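All protein chains of the complex are present and in place, except for one that has been dropped.
Let's turn to subunit A:
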């Protein structure tokens, strides 16, 4: 495993940690999710380009599309919470009762 992969993998792990451990804002979790997607995209593109897996070249595009959808979903949830409470502080989420 060369240095590039370890680097990008480290970026992925860092974003994952950032998503799992966040203090007060829901937005930071979403941002880290975007970071994860970004690092996955880069790793996928580098792997495919280096190993000439031509037929798998569409996979980064597909990954981008799905990442966009999921980002939209996450943002809509954030907007819902923000509409109810005014802010997106995570301590609000404990009071959701439905």
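Everything that follows uses one rule, which is that contacts are C-beta pairs under 8 Å (C-beta built on N, C-alpha and C of every residue); 3 or more make two chains touch, one makes a residue touch a chain; residues count from 1.
Just so we're on the same page, contacts and distances are computed from a predicted model.
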Undepicted complex member, UniProt protein name, chosen from "Exosome component 7", "Sister chromatid cohesion protein DCC1", "Tctex1 domain-containing protein 4-like" or "NADH-ubiquinone oxidoreductase chain 5": "NADH-ubiquinone oxidoreductase chain 5"
Touch criterion as defined above, residue of A:6, A:21, A:49 or A:68 at the omitted chain: A:21
Chain not shown, touching residues in subunit A: 16-17, 19-22, 29, 90, 93-94, 96, 98
